[in-house]
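Some notes on the structure that comes next.
On to chain A.
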Amino acid sequence: MDNNRETLIEIEGLYQIFGPTPNNVLPKVKAGASKEDILAETGHTVGLQDINLTVKRGEIFVIMGLSGSGKSTLIRHFNRLIDPTAGKIKVSGENIMELSPKDLITFRRHKMAMVFQHFGLMPHRCVLDNVGYGLLIKGEKRAEWKPKAVSWLDAVGLSGYEDQYPSQLSGGQQQRVGLARALCTDAEILLMDEAFSALDPLIRSDMQEQLIELQENLQKTIIFITHDLDEALRLGDRIAVLKDGKLVQIGTPVDIMLHPADDYVQAFAKDVNRARALSVQTIMTPNTEKLVANTAAEAKANFPKNKEYAFVFDNDGYQGVLTREKLESLEDEAPLKGALHHIESVRPTDLLQKVIPLSLNSRFDLPVINKSGELKGRLEASKLADVLSPK
Partner candidate 1 sequence: MIDSSWLTEFPDMSRRDLLAIRQTLDGAYRSFSRAYGQSIEDFFNPLLHFLVWFEHLLIQTPWWIVLAVIVGLVFAATRSWKLCAGVLASFLAIGYFGMWENTMRTLSIITVCTILSICIGIPIGILMARSDRARSIITPLLDIMQTMPAFVYLIPVVMLLGIGKIPGVIAVIIYAIPPVIRLTNLGIRLVNKDTLEAATAYGATATQRLFGVQIPLAMPTIMAGINQTIMMALAMVVVASMIGVKGLGQPVLKSITNQYFTLGLLNGLAIVALAIIFDRVSQTYAKRAQRHMEGTENG
Partner candidate 2 sequence: MYTKSIIAGILTLAATSSFAAADKCGKVQIAEMNWNSASLMANVDKFILNNGFDCNADLIPGDTMPTSTSMIEKGQPDIAPEMWTNAVQELIDRGVKEKRLSIAGASLSDGGEEGFWVPKYMVDKDPSLATIQGIIKHAKEFPNPEDSSVSAFYGCPPGWGCQISSGNLFKALKLKDAGFELINPGSSAGLSGSLSRAYERKEPWFGYYWAPTAVLGKYKMVKVDFGSGVHPKEYINCITKDDCLDPKVTMFPPSPVYSVTTTEFAKKDPKAYAYIAKRSFTNAQMNKLLAWMEDNQADGQYAAENFMLNHKDIWSKWVNKDVQAKLEKALDKL
């Protein structure tokens, strides 16, 4: 993940206190009274306290925590389904707390779409009408939104189900409808509250994969809630860990795995099968130079300094690994082809368990190349070993 993307959402000093007179209780919470004390003394439930976070455009930002830790409460602040007791929520620099009711509706219609744990489909509307719901309430004509809804339904693999009703679909299918509905509005931000938690493990894994694939093309900003670290690690560019309404850590999956901020996070991390949870992109070394060359002469000219070997690309893309040693033994006119080590490349989204054998069989780092053939980084065997060896 490149860190220089622009900030899209900013949350500052957010508090949520449930009860009849939250404003009277707020000072006590700010002074640091514990959740239990507040509940015992005032009968108010502290939902969230002092939340500060930023979400960058195009990233999948995962919020993780045990059940009851305030995840749903937090995500509902992004589109103001819940109003905070105190704090600022900025989207694209605009403080959405200042929106008038009418502007708030416009904001919800255009900026954000949401996917729910229990799908939140309308049982009295057919699948197609559910998918088009966001456009329908904007006032779009059926003829306008119908083709979009049909194509999104196709994108989630449900063509042919247009006229069915939600009750006729399985849970996984219903959630695909929920996803299609969210994507159909073309909103730039996707809020997903435990979107896959209610699904069976296999279907869940399918859905995660589908989301990753869709995201590669769409580059939406996704706030994804889960209580499952495996899921968080697989999907998240960054992960925020929530405990009792407080943020205890925000970091990349590897940060969370390797440097848990406290015992709570540690407890999460402990049980994770890292090989199956982490993807290559989370531990790869980004910004690797590639060597574009067709001949040894070109290669000699461009060979990265201080490197013993390089990943060679030509017009057809990645070709293999060339060592400095080998290159120096070559005539200038000699073709490169024969001198290359055929080291397989890996994808950023590949799970570690898939790349372990490749890495073991190679004395080189593995090149990480995305779907469109660009070199995103390399996977160092030592990093891999580091991550996989328990502490």
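Keep in mind how these were chosen: all candidates are chains of the complex that A comes from, given by their letters.
Everything that follows uses one rule, which is that a contact is a pair of C-beta atoms (placed from the backbone, for glycine too) under 8 Å apart; a residue touches a chain by one contact, two chains touch by 3 or more; residues count from 1.
Everything quoted here is computed from the prediction, not taken from an experiment.
Undergrad: For chain A, choose the touching candidate in this complex from 1 or 2.
TA: It is candidate 1 that touches chain A.
Undergrad: Can you list the residues on chain A that touch candidate 1 in the complex?
TA: Residue positions touching the partner: 79, 81, 105-110, 112-114, 116, 118-124, 126, 133-134, 137-138, 165-168, 181, 185, 191.
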